[in-house]
Every structure is written in C-alpha cells, then in structure tokens.
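In this view, the complex is presented without one of its protein chains, the others remaining in place.
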Amino acid sequence: MSTPALPAPAAWLPLVERALAEDIGSGDATGSALLAADDPCEALIEARMKLVVCGLPVALAVLEAVDPELRVETLLPEAARADAGSALLTITGRARSVLAAERTALNFLARLCGVATHTRRFVEAVAGTGVEILDTRKTLPGWRVLDKYAVVVGGGRNHRFGLYDALLIKDNHVAAAGGVGAAVRAARAAAPSHLMLQVEVESEAQAAEAIEAGARWLLLDNQTPAQLRRLAERFAGTAVLEASGGVTLANVREIAETGVQRISIGALTHSAPNADVALELRPRKCG
Amino acid sequence: MSTPALPAPAAWLPLVERALAEDIGSGDATGSALLAADDPCEALIEARMKLVVCGLPVALAVLEAVDPELRVETLLPEAARADAGSALLTITGRARSVLAAERTALNFLARLCGVATHTRRFVEAVAGTGVEILDTRKTLPGWRVLDKYAVVVGGGRNHRFGLYDALLIKDNHVAAAGGVGAAVRAARAAAPSHLMLQVEVESEAQAAEAIEAGARWLLLDNQTPAQLRRLAERFAGTAVLEASGGVTLANVREIAETGVQRISIGALTHSAPNADVALELRPRKCG
Amino acid sequence: MSTPALPAPAAWLPLVERALAEDIGSGDATGSALLAADDPCEALIEARMKLVVCGLPVALAVLEAVDPELRVETLLPEAARADAGSALLTITGRARSVLAAERTALNFLARLCGVATHTRRFVEAVAGTGVEILDTRKTLPGWRVLDKYAVVVGGGRNHRFGLYDALLIKDNHVAAAGGVGAAVRAARAAAPSHLMLQVEVESEAQAAEAIEAGARWLLLDNQTPAQLRRLAERFAGTAVLEASGGVTLANVREIAETGVQRISIGALTHSAPNADVALELRPRKCG
Amino acid sequence: MSTPALPAPAAWLPLVERALAEDIGSGDATGSALLAADDPCEALIEARMKLVVCGLPVALAVLEAVDPELRVETLLPEAARADAGSALLTITGRARSVLAAERTALNFLARLCGVATHTRRFVEAVAGTGVEILDTRKTLPGWRVLDKYAVVVGGGRNHRFGLYDALLIKDNHVAAAGGVGAAVRAARAAAPSHLMLQVEVESEAQAAEAIEAGARWLLLDNQTPAQLRRLAERFAGTAVLEASGGVTLANVREIAETGVQRISIGALTHSAPNADVALELRPRKCG
Amino acid sequence: MSTPALPAPAAWLPLVERALAEDIGSGDATGSALLAADDPCEALIEARMKLVVCGLPVALAVLEAVDPELRVETLLPEAARADAGSALLTITGRARSVLAAERTALNFLARLCGVATHTRRFVEAVAGTGVEILDTRKTLPGWRVLDKYAVVVGGGRNHRFGLYDALLIKDNHVAAAGGVGAAVRAARAAAPSHLMLQVEVESEAQAAEAIEAGARWLLLDNQTPAQLRRLAERFAGTAVLEASGGVTLANVREIAETGVQRISIGALTHSAPNADVALELRPRKCG
Partner (left out) sequence: MSTPALPAPAAWLPLVERALAEDIGSGDATGSALLAADDPCEALIEARMKLVVCGLPVALAVLEAVDPELRVETLLPEAARADAGSALLTITGRARSVLAAERTALNFLARLCGVATHTRRFVEAVAGTGVEILDTRKTLPGWRVLDKYAVVVGGGRNHRFGLYDALLIKDNHVAAAGGVGAAVRAARAAAPSHLMLQVEVESEAQAAEAIEAGARWLLLDNQTPAQLRRLAERFAGTAVLEASGGVTLANVREIAETGVQRISIGALTHSAPNADVALELRPRKCG
C-alpha cells in the first residue's frame, strides 16, 4: 500500500484526551476572558523546516475533540515531504477553540513529524542496499503505536510492538534454558504457534547452534562491521540477519553493506528531535 | 525544599498503566515460554552516561505495577548526579517480572533523566546570573506533569502547567481587545482573581502600555539581546521580564546577562535527548 | 465577556455519565414496559421559583447522552433571571428518552441554578461597594468545576480551583517555615513562578511582615468588621485584602464596607439550597 | 442490623478519585514548597455542631488514597450522635499528606453528616407513629449511593435507587396505557418479575382501580392531610400507602398521623445543609 | 410491549469497546497491508441455522465504532425467527472496516442469538401452561445485561439482575436469622422497602413458615415434580412459586404442569450453544 495505515483510533485517542486534559484542564482562562464565545478565526499550521508530514489524522482528532464544528482542510498528504514554509492544513471556526487546541495539536505533530523525518534520514542513508530500517521498543511510554506509525511513515519498518507479538530470545533466556539450541526448541514447543521467533546471538557458534535448532531470524547486537560481514557470508542464505546497537547516521550505510538484511535502531524513536511546526492566525480574520 | 515534589501519583499513574499495557499486552511470550514462574533474579539499573537522576519513583511504580513482590533498593537519591557506570537501583525478585517491566521502566527513566540532564545544562550555563530557567507547554502530549517535574529536578522552574493556571495575553487576544492596555484591563476584570497574568509584548511601547494597565510580568519573544537589554533597563524594576524564542546553550548566557529575570526554553522538553540507562542482570543469579 | 465560559466539557462530562448510570442502570423498567419504543413526546422544563438560570449546557448534555435525537430549544439564556413559571427549555422526541433523562437533568439544574441564585443574593447585597464575592474550595466533591461555574454565572468570582493553581500560606506553613516572612520568601523561591501567592494572617503585625516579605494578597479569616477596617486602612493600598469566615447575607454588606476588596464565602457552594425546577409533559401530546 | 451497610466501594471510590483529582491536580503547590517531604503531623477531625456521624469510611478512603501510610483512628462509630466539639477521628502521618487530603475529606463528611443529620430530624419528628421516612431520586448527581447511605445512617429508609430497581407508574404511563388498571396489568405482564410496582394515584377512584388491578403500593403525591386520612381509612389495610410532596419538618408529623405507612421526602437530600466539621492540627506537633 | 427494550447503551458499550480492542489492537495487519484505504465493499451477515434474531443493535454499535461511515441495513427485526440462509443485515463501505469489525460483530451475534434461541426452546416447551421461564445470575461475567436481554428476546422473563435489585433469602441467611420466619421479618425490617423478597424453602413446613411471616414469593430448589405438585396445591393461591434446579428441555414441561407459576433455568445462559452466523462478502464487489 502506498499510504501507511494509521493504528486503530481506540489505541491512541485516550492519549489525545489525556493530552487535552493536561493542557486545557477546566478551560482556557485567557481565551475565556478575552474572546467572545463565537469570535471567528482562520488559522493554518505550517512546517518551519523541511520535514516528512506525519500525524495529520491525530491533529484532526485533537481539533475535533475540542470543537466538532471546526472545519479543517489538509493541504498535504500524510507521508509527503514538506519544505520550510509549507502549510500542512487550514482551520476555520471559533477562535476560542483554535487557541485551546493549538498547543496540543502542535505538540503531537512536532513529535510525529520528528520521528518520521528522522527515520527518513536513515532510510535514505541505506538507499539501494535493500536493507530494511526497523524500530525498537525504545519508544516514548504511552506512545508505542504512534511512534511506530511515524516510523512507517518515514519509510521504516516495524519490529515487534511489544512482548506479546513476537519472541525474542536473549542471553538470560539462553542461560535459563541451558543453551541457545535448547532455548529455541523450548520456545517453539511452549510458545504460541503464530508468533515469530528471533534469537539474539553473540558469536558465530551461537548463530550456528540457533539455526541448527530451527531459528530463522537472528539479532546480532553490537557486532563490528567485520563480524557482521562474516556472519552474513555464512548465514544470510539461511536466516534473516538483523544488526543493532550503536547505529548512527554516520555508520548505518557501512553496516547495511555488510550483507545483513535488517538494521534496528532505537534512535529512530528515542533520539528523534521534534520537528518545528507552528500555527499562524491569519491577519485581520481572527479573534 | 531540597527535594522537588513529585506530582500527585493520580496525575501520572494512568500513563504508567498505558505504557505497561502497550508493551506487555497479554503477556511476555518469551518469558512465559522459557522461564519458570518463580525463577529468581537480581538486576540493577545503571547510568551509561553522566546524568541527573530523575524518575526513580516512576520506575518504582512500574516495577510495583508488574509485581508488587519485587524488592527494590535505590542507590542514589532523586536529583543526584550520576556518572557513567553508577548504579541507580537494584531489583530482586521473579525473573519473569523483571523482564516484563524492564523496557517500560527504562523508557521512563531515559526520558526523565534526559530532560533533567538537559535542563541542568541550561541552568549551569546561567550560573551566577540569578536568572531563572523556565519550561514551556512544549512537552510531550500525555507527559505534562512528568516533563515539568523533570525540569524542576534539573534545577529549572515551571511556567504554567496549562491554559487554566495562569493568563498569557498574546497578539490575537490583544487584537480582540483592541490594544494591550485594554486586554490587560479586560483580563483582570473577567478572569479568576487568583490567576497570575503575563503579557507578550513586541515593542517598548507595548511594554509600557501593558505596565501602565497593571501588568507586572512580560513575555519578550524573539527579541535580540540588544532589545532585551534596553527593555530590561527600562522595565526590570517594575515588572518581571521573561525572554523566550530561539534560546540555545550557545546563547543562553548572553541572554541571561541582558537583565531579564527569566528565560523560558521549549527545548528543555521538546529537544532533550534521552539519557542512556540500562538494566543489567547479575551473572549466575538470574533466570 | 458577558457570558461566563463553561468549563471544558471533558472536565464535567464524566459526572454526567456517572449520574446517568446511577439513575438509569440497565434501563427504565417502567418506561420500557409501558411506552412503545417510538412514542413521541413534548416536554418543557420550567422554574418553580425566581432563580438565576444556570446549567443549560449541562442539561443539554444529559439529554443528548440519553438520546442524540431529542430536539431541545432553550428559551432563556444562561445567567438570565427567571420568574416562577418561566419555561427554560422545551424538548421534543421519544417519550422513553425524556423520562429516562428527566430526573438527572433536573437534579443538575436544581443544584446549578441553586448555587447561581444563592451567589446572586450575596452579590446584590454588596452592590455598589466594588467588593468582589469569591467562592472557596468547599464545593461538592466531584463538582468543583461546575460549582465554580455556577458562582460565576451568579455574578461571583472564582478563588483558586484547587491546591495546584495558587499558593495559600496558612498557619501551619508559617510554623514550618519559622514565621510569615520566612514562609513568603521560601514559597517564592521554591514554588512555580506562575502561581499567585496569598497569605493568611491573624494580626496586623503578621500582615505587615507578609507584605514586607513581598506578599500582595492577604486572607483575613474570622476578623471582626472593626479589625478589618483597621487592616484595610493600613494595607489596602499595598495589598489585596480578602475577608472570610462567618459571612452571611446579614453581615456581608457590613464587611464589604470595611474597605476590603474581596470576600470569600464557603456558603455559596456548601449551603446553597437547590432551586425548584420541574419537567412538564404537555397534555395530549405525550406518551 | 444495627449498622447500616456501606454501599460497595466500587460504587463510590471513583467519586473519591474524581474529588481528589479536582482538588489536588498535579500537586499541593504550597505544601510542596514549604513542608519537607517527611514532616510529621497529628491532626483530628471534629464536629463543630451537633450532628449524626456519617461517612467515616469514605473519609478514610480519601486519606488512604492520598497516602496509604497515614494512620487513622476513629473515635466515634458511624451513625453515632456527636456534640459540637466532639472529635470524630485522629490522623498521624506526613503533614503534606494531611494537608492534601484535608479539604476533600471534610467536604465528603460535611455532606454526608449533613444528610444523615437532616434525615434524623424527620425521623424523630414522626417517632412513635411507625411511619417510615423514605428518600427519593432527588440526590446530587454522582452521589446516589452515598446520599442514600446517609439517609439510612440517619434512620430513614431507601426508596428505589434508580429507574431499574422498581417500577413507578406515573400519569404519563397511565395515559399511554389507557388507564391506571390497564397500566398496572401491562406492567406486570411486561416488566421483570422481580421488581416491585408502585403506582402514583391522584384520586380515590384511581386508587381503587389500581388495587383492583393488583397494585399493592400507592404513591399519594401532594394530597392534603384530610385526603390522605380518607385514603388511608379505605386502603391502608390492602396496600402500602406512601405520601409525598411538600413535606417539611413542620407538617411531617401531621402527615404521619393520617394513617399512611410511608412518607418520601426529597428534601432529605436536595435541601440538607452541610454539617460543620473541621480539621485541627495539634499545636507543636505539626508541620 | 412487542419489542423488548435493549438495556441502556452505557451498560454494554464498554464491552463492545473491550471486544474491539482485544481483536483489533493496534490494527488489522493483513488488511492494512493488502487493501487500499478506501477499497469499497458489500457484505451481508446471515443465519446458518434456524435461530431467533438477537443483538442487531449491538452488532450495529460494533460496526459504527469501527467506522461511523459504514452503511448498514437490517433485513429482519430483532426477535424475529430466521431460517438457515436468511440474511440479517447488509453492510456497505470500506472493506478494511468491514474486515476489522467482522469477527467481533459475529461473536456478539452468535452469543446473543444463541441465548435467545435456547430460551425460545424452553418457552415453547411450556407453551399453553402459563408458566414463566426465568433466567438466573449464571450469566457470563461482563455480559449480565446482554445475556438477560437475550432471554427476553427469546420470550423468557428476567429474574433479578444482581444482588442489589431483589432480596433472596437462602439457607445461610436463615441460619443467621434463626429460622425462615425470623429471616423474612428481619429482611422486611432492615432492607430497602422497594425491593421484592423471595425465600428459598426446602420443605412444606418452611414454606408455611415463610408465608406466615409475610413472604409471597418462594423459590423451590431441586424439588421433584411430586413435591412441587404438593407445594403448589397448598400454596400457589397465596404465593408465587418458582421452581429451579436440574431443569432441562426434557423435564421442563412436566415441571410446568405441577402448578408452579415460574421456572428459573441457569442453562438459558450458562449452556446456550452459540448460534451459527456468518459474514459473506458479495463476489466482485469487494476488496
């Protein structure tokens, strides 16, 4: 599909409600005192930097939650690239409502465009290699589905959403099971059949043992490019290899060229700078 | 008080619950398959960079929500500085529980230590000037009270929490009221008596008009240091002057030395990089 | 603004939902048994005493929550005075829905009109003095924003909404800080900059000390008119003086004439008698 | 049972949480600034007027919700009579916690003691007649189970809790069904078998028709004592007669002596003045 | 009334939301990947067995919750009998939405039609006897109001909805009170006046004692038809007799002919097989 699918609203509308409650509380004291209930307004939200558009449906939900009678027109589609100065959407309606919704709508857009834009940088850095850029679980608490949506909008792919929708065997699981091979077999015997299984391995021997036990997806954490290259030469035909750990825009291409098929990067979500977006009230038409 | 007060738990526990739900869902499929229900575990959470400790009570709440029988000992107090490698807390209890809570606890700590640490940098940059560093409403949606708490832990001060607990007259309010002076008078007449009033002014004339109408707290947005200096010379004895807009670590000291009393900085919360914290399972004692 | 602003619906809709749930539960057993699903109805809600109209938007929200297809026409604006017998609104739609919503809508109106009407009595009693009548935190648990809205509709002003949106230093804070002056200075140093500070003082000396330390808003609790007059003579030019404690309709004017600027009165909300409002089904058109 | 049973906590704890949230919000700004986190405190809550004690378990739930480590000792049992000056309970623990919980705990107690005390006045006014004093659905929105509990504590009896737990046939149901008798028969045929049926009648003929159709519980609204006496003489042996409408402390005994078995009174809950209760911090031991 | 009244939506919409959340979670991964956002679709839901239609309003609420723009046309009324192959409703709209809602809508319908259909079998088995078939509290946890609604749709009657809307004295209450008669009198003295009272009796002597004390509704649990007949002969003129325990389709008519007026049957809800309903996508018009 060309357009990434937004997560089900039930999964993020509570965050919108919480965000509005914490900003508006009992009401906008300034707006209530200085604007008449029905003062009209025109406004637009614009990019103040080059960015990947992300979060328009969330911003619309914010506006609608504040005042269902606000009329909104989006000027760019989700996932488009916007230059500094591009308008993303226009709003017409009560000035009180626009001002009450402004900060919350912008805060959502700034974060979501920020993650999408940051992801796009990594995706472009590996362009042509066929390697997939994946996110991690290092998302903002409360923001899992939105952060992961922004990654997809930015051109990345999602890794598991949580502990429940894929298996990832790490060192301590290996220790408990008495070896990588034993852990893989135990997991396949005991865990739900419909969940994919990934194994974190720390050496070529462990990788071989995991594959021997049936694993077809390996996580190679904190390996040097040289190590990744050797692992890829030996195992990339048999299993999906995913590199992770210490990945930056400076080294992501080198890693991508080692032969691994996937790179997962916590920084997509834990270090994405907010994008700069702002709301402008059109002169002489507002308040 | 030496220790900043954590916001009332009722204001942030729902975010903890949401964060756990989105990460754990129906359960940790890997842990359930590979660890016995009562396998014991010792773990510690440590700083992997120099940081300001922030969020320990939130991390504890995460651990308790997952398993009330986990025993936790904190090794550093909230607001302490930790060096890379310092342990923040230890955990003893069921391995399944520790692994289920790990990522959520770390994600909270990484954000909160990140904001506190970033704030501390700005506070130190103006050390000795007597100028206060304030946050803004550019916080993460859903995180208002936690983000603002982290600012205080980092040595900053809080600006208003939302639209409900202080008045801020901006250009559009001024336009609606027919001038800065009219807006100040109208706000004082109509808004609740217990709310402080701040006025954003764009010129010396506006500042004078606002003060004449009774304003005692001005917001000077996007002014040059030279402009700030002139405004401070004229008005700092009468009103509290707060500078904002485009403040960075590079220019904050220059701004602080213009004579304004406060500087509010969106970047404290909208651009704080996550701190690097990690959970270590102690060898041979876990899983 | 002429019309007081209703608090944000998110702040009181949960109370509407709770109220409907407790009255309707699984359904109106009588109406379900005796009225056909689509029996039509016309009804009106009327004042049975002279009152200040308050709560129409809440009543409308009750009706809409029960049946979004009910058509409602309001006949008097919020904050109007209604004589006994005046109709406040008319309702057309399913009889089952009207009967299911009736008691909850009336219970809200009776309380809100009651508080607004009671407040108006106090406001009128001090007419011409310029003194403001303020509410307190002695509101009905769960009703804070609605009770305070009704006070504004009745012509009163709001004091702080809770412990979070203004500072009020009382005797025990003074004891902890080691004196009124010390408490004022400590509060200004440690509390958020955007919050107003009020100090309760028990003597002229304390008032002087508080003002010396920078306080500009004093609470004078349980002082005699003579005491208030003396305090006002000395301090009203420097600080806002607010009297409270034992204020009744019988003595409020005397207090207002002492020179204080504000009087806060718990009875506005803790002792407001419900207003008498009733729903009439129009003969031959209903059920 | 000697002690009235408190409603299931799940039915009223959400109101406690809402009340605390609206009063405390992000935190007690004054207490956080001026009291150290662990400053100890002793306090007591006392009656400032003669009252019926009601709501201690609710007050305890408030205190526990704020700080589970507060130690509380109740000095009088629920439903006891307290004189002005009697202590109801003592609290020991953190001063910050006591001050954060104070207003909410008092607001609950003031309402609940108020309703119980007001009810007791009516119950005493009919002492010796054997007549039961009942409440109505004119309770505070959100407070149904608590208000009705306070009525029982005051010695009254509960009428139906809502539209779902008893049938009450009124004039519009009668009109829809084509007569009182038809309505009674239709209700018995269509409504759940386990619900009691009451019929509002406006004349002796209607009463006779209702009873003929099987009704055994009649509501006699707004009848004069003479009318009630005549109805009681004729029907009290066959059906339970309940008078309502315009009942005051001045006329309740006259009504009780007409021969009806029950009197339902909206004023028990819609016009109960709050009781006067206060929290005292013990000198030299607090804050 | 011909059409049973659906419980108030507030009483069951939370279950719809929970059901959608557990099935859809963050989104339909397959539909999002393979269908374009606006691919259109026509679908119908049909009976795959002879059944009593029940739950259409709930299915509609599911569809609307997923996508308010889905257009739905119901083809049979609630409570109708449908043959295998009959269409219940048609849906037009986005294919993604239909597929996301499908399983949840069907799961609700399968259960509700199942209970209604099972109830109808019992009701038909006693046709002509005048005996009422009642449900019990053996409903699915979380489904009380929906299960009981389905019973009414199937032609049954509701017993009490919970512990709060009728009194049922059982052996342990009797033991605590010191006898059946004492228990009846104590309950009438202490319990709310508006609640009906039922007494479980185990012998003719107990039945006589209960009636003597004023009981007019007896529960006869696990009695043989012969015992029921004898009890009915003696008491059916004075009290309502309800048989229960071990009732099956095979013996329900024999029990109904003993002279009891009511039979309550846990199997209506605890052993109703799901009905077979399915969603068909019309060929060439979908996805």
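To keep things simple, chains are lettered A, B, C, D and E as they appear, and every chain counts its residues starting from 1.
We adopt the following convention: a residue touches a chain if its C-beta (ideal position, glycine included) is under 8 Å from a C-beta of that chain, and two chains touch if they have at least 3 such contacts.
Model, not experiment: these values are computed from the prediction.
**Student:** The chain left out touches which of the shown chains?
**Tutor:** Computed over the complete complex, the missing chain touches A, B, D, E.
**Student:** Using the touch definition from the top, which of D:8, D:84 or D:278 touches the missing chain?
**Tutor:** Of the listed residues, the one touching the omitted chain is D:8.
**Student:** Which is it among E:92, E:107, E:129 or E:238 that touches the chain not included here?
**Tutor:** The one listed residue touching the chain not shown is E:107.
**Student:** Which of B:24, B:89 or B:231 touches the chain that is not shown?
**Tutor:** B:24
**Student:** In terms of residues, what is the contact footprint of the unshown chain on chain B?
**Tutor:** Residues of chain B in contact with the hidden chain: 17, 20-21, 24-27, 31-37, 65, 96, 100.
**Student:** What chain E residues would touch the chain not displayed?
**Tutor:** Within chain E, the residues touching the omitted chain are 14-16, 18-19, 22-36, 39, 95, 99-100, 103-104, 106-108, 110-111, 137-145, 161-173, 175-177, 183, 186-187, 190-192, 195, 270-271, 273-274, 281, 286-287.
**Student:** Spell out the interface residues on chain A facing the chain that's missing from view.
**Tutor:** These residues of chain A touch the chain that is not shown: 1, 132, 134, 157-161, 164-166, 190, 192-196, 198, 240, 262.
FYI, only the chains that are shown with their structure count from here on.
**Student:** Would you mind naming the chains that touch chain D and likewise touch chain E?
**Tutor:** The common neighbours are C.
**Student:** For the sequence-identical pair chain C and chain E, what is the superposition rotation angle on Cα atoms, to the nearest 5 degrees?
**Tutor:** About 120 degrees, rounded to the nearest 5.
**Student:** Can you tell me which residues of chain A touch two or more of the remaining chains?
**Tutor:** 24-27, 31-36, 100, 144-145, 161
**Student:** Would you please name all pairs of chains that touch?
**Tutor:** Chains touch in the following pairs: A-B, A-C, A-E, B-C, B-D, C-D, C-E, D-E.
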